[in-house]
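For this view, one protein chain was removed and the others were kept in their places.
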Amino acid sequence: MRTISYGQAINEALAEEMDRDGDVILYGLDVAAWGGIFNITKGLLERFGPERVFDSPISESVMVGAGVGAAIMGLRPVVELQYADFILVAGDEIFLKAGMWRYMHGGAFKVPLVVRLPSGATGAGPEHSTCPEAYVMHSPGLLCAVPSTAADAKALLKEAIRLDNPVMFFEHRRLYQKRDEVPEGDVTLPFGKGVIRREGRHVTVVAWQYMLSRALKAAELLEQEGIEVEIFDPRTLSPFDSGTLIESVKKTGACLVVEEGYRRLGVGAEIGAILMEQAFGYLDRPFRRLAIPDVPMASVKPLVDRVLPSVEAICDVCRELAA
Amino acid sequence: MTAADIVMPMFGQAMEFGVLVEWLTADGAEVAAGQPVASIESDKATYEIEAPVAGMIRHRVAIGAEVPVGDLLAVIGGAQAAGAVETPAASAAPALAPAATPAPARADGRVLASPRARELARAIGVDLAGVTTARADGVIVAADVERHGAAPPAPSAGTMTPLSPLRRATARRLAQSWTQAPHFTQMIEVDASALVAAQAAIRAGRLACSLNDILIRAAALTMADFPDLNASFEDDALQPLPDIAVGLAVATEAGLAVPVVRNAARRSLDEIAAETRRLIDLGKQGRIGAQDMGRASLTLSNLGRYGVAFGTPVLNLGEPVLVFIGAIEEKAVGIDHEIVLQPRTMLSICYDHRVVDGLRAAQFSQRLKQRLEALEDVLPGETEPSPTEPGGARFADGRVKLRLGEADLLVGAKDARLLSIAAALAALTAELPKLGPSARKLRGIEIRLEDGLAATLLCESEAQVARIGRAIEAADIATYSTAILRAELRPARGGGA
């Protein structure tokens, strides 16, 4: 099978869906003539024209708010926010408009909106470096995708564009250049169905996007010590595939969540609560989390590295859990 | 056929007896020379004994027996082998269960157990109050319940718990050291900044060793400065120890073992690291041999990771010094009339007063402290300088000078876009030397700036494309920059591109 990068996969998904459905439009700062600051939307303006691919002002509120308005009128807008942190700039529009317009109007509308959110700690400073999935997972009415591979990025984005609900689509910037096998053709993935990336008996590690690659590295190291780590990639956080996770924890009795968001009330906290409520009797070890300790994400590399969960830290916790 | 006796060997100078843990060959079996035949436990570790010659082995003692050094364990071949062993039926072999401690009794009488352990105990009708665990947190897990379910009933409250042979021997020898050697402990606080930096270098992969290796080397070098301390008090005289050996506590299946790193003062940090790795691996397999055991000049005990601040250790029998390293913690200290935060750790150094007086010991303590604070002669002389952070130069004058292969490259970085791409290139060039000498041959690479935050490195050959591609991947460029670098084959010249 051919291999393409995560960024190319997103570009392909956008192109294919725009080709398939004339109601799909794409806008955001720099997405048109420049092809996106991360080069993801390159070539789409030339292919689909300025009426469907256009730049926006630096106006996050209207970028997302207009997405809601266009969606309730029948378009399928895809909005790029450049940095996932900006969901807080457009907080009203994401959490109150996209998440609730349908609900507060008694289901009169559909909101088929996709907001693309490049995320991740890349030394861009406290307001351009976070993985704020937890805010989205916390909020009703929003779907949340966190693809970890090029194939998943393409299939989940195609699905997100076709869904009639607002999707916050997190693209981890450290993955844009990662290449892997992506099938040709029209492949989608359902939301709410995670995948076991690696099987093991001793500890279940939940991780996605950049932390998934670290978890996989840790699992390789631990294998040499006889510790078998099972790795669960949820693919989407809303909805969250608790069924597959619980099946895994039934086997291992131990669970560690590794996330790039803040620790306090983070995704891991929710997963821990799910296990307490739904899998209590299967837990044989304390539930554990590795996340950003509750400080902002700094700019320079040593400080960033200091707070990002490391392969070594993952190994250490897994060893404790396997002991 | 050559006949041979197998007797209890002496692992370490202070060993008096060993326990036969296991026969690795059946009684009456034919064994080859060099084949492991028995497993012996001393107070420090478990060893395997090999057959000195080939022949039929006849066991002479039963599993679990305490056998004095030099006494007969088995015979191979010859006439002695004819007699069958009388296995004393009464001396019940102690079960080789992992050293299990009862779950710590809590004041409120509650048993700590995982939810799964509770479900399992309920399902198979086990009373958790009788289940023991070896876990440090004292929480009973499902495996403890399973083991309990399979084992004979645990002694009820009030009955004695027999110790394993290893623990029995350890207890005896510690008591001996404690009563014979007059101990004194000096505590000295150390600025751990250098150690923390070394730890960071280890984590970053710039230093291939562990913190313990650094401690071992520092302790050994210090002992080399004080040859008079490197002695054992025996028979009212100081017996100089043959070399500078550092004991290192290692976790094994059967408990803590203390193998030694011999000639530690003469080994480089790399060599020490290799040696401790070997010892730790052996420990994990339960195969630490006699040659790796024995009396040390000093033993290191590092329980810092458990948060222990200081200790009053007990010397290993016959050893003059034991260094206990506490947790490294950030503390407020006064420096030049200013309060600053500094990582600090406490050394608790225990001495045998028969070997060393307090003043000399204080000099030793101080020297070790200074060495750990500077780490000058501890870390390798030609320590790799930490790669300059590519971010460092980029804001200087708006231009970034990069060296790509053998060519200097000057990138103007007046706007944010070029700046980002320059930072990405800098990250790449920092990574290139790590890919080995072949990657240095990079003459002729051209850089083409694309739209957006992208740049393409045009290479001369597919091999070069592959090498640069690997470097781009390894450089983790996203850490420094949002730019995207690609390696591509340069189009044929004259192609109009």
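So that you can tell them apart, the chains are marked A and B in the order they are listed, and the count of residues begins at 1 in each.
Everything that follows uses one rule, which is that contacts are C-beta pairs under 8 Å (C-beta built on N, C-alpha and C of every residue); 3 or more make two chains touch, one makes a residue touch a chain.
The criterion applied here is as follows: contacts and distances are computed from a predicted model.
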I notice the complex is incomplete. Of the names "ABC transporter permease protein", "Molybdopterin converting factor, subunit 1", "TPP-dependent pyruvate/acetoin dehydrogenase alpha subunit" or "Branched-subunit amino acid transport protein", which is the UniProt protein name for the chain that's not shown?
"TPP-dependent pyruvate/acetoin dehydrogenase alpha subunit"
Chains in view touching the one left out
A
Of the residues A:M104, A:L265 or A:V295, I need the one that contacts the missing chain.
A:M104
From the listed residues A:P77, A:G253 or A:P309, report the one that touches the chain absent from this view.
A:P77
Pick out which of A:M18, A:V31 or A:V68 touches the chain that's been left out of the picture.
A:V68
Which one touches the absent chain: A:T149, A:N165, A:Q209 or A:S242?
A:N165
Which subunit A residues would touch the chain omitted from the figure, given the whole complex?
23, 25, 51, 56-57, 59, 61-62, 64-75, 77, 92-93, 96-97, 100-112, 140-141, 164-165
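Methods note: only the chains that are shown with their structure count from here on.
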Per the centroid of Cα atoms for each chain, what is the distance between subunit A and subunit B, given in Å?
38
So, in the complex, the side of subunit A touching subunit B is made of residues 7, 30, 34-39, 42, 120-124, 173-174, 176-177, 253, 280-286, 300-302, 304-305, 310, 312, 323
As the complex stands, subunit B meets subunit A at residues 114-119, 135, 139, 141-143, 200, 203-204, 389, 391, 450-454, 472-473, 476-482, 484
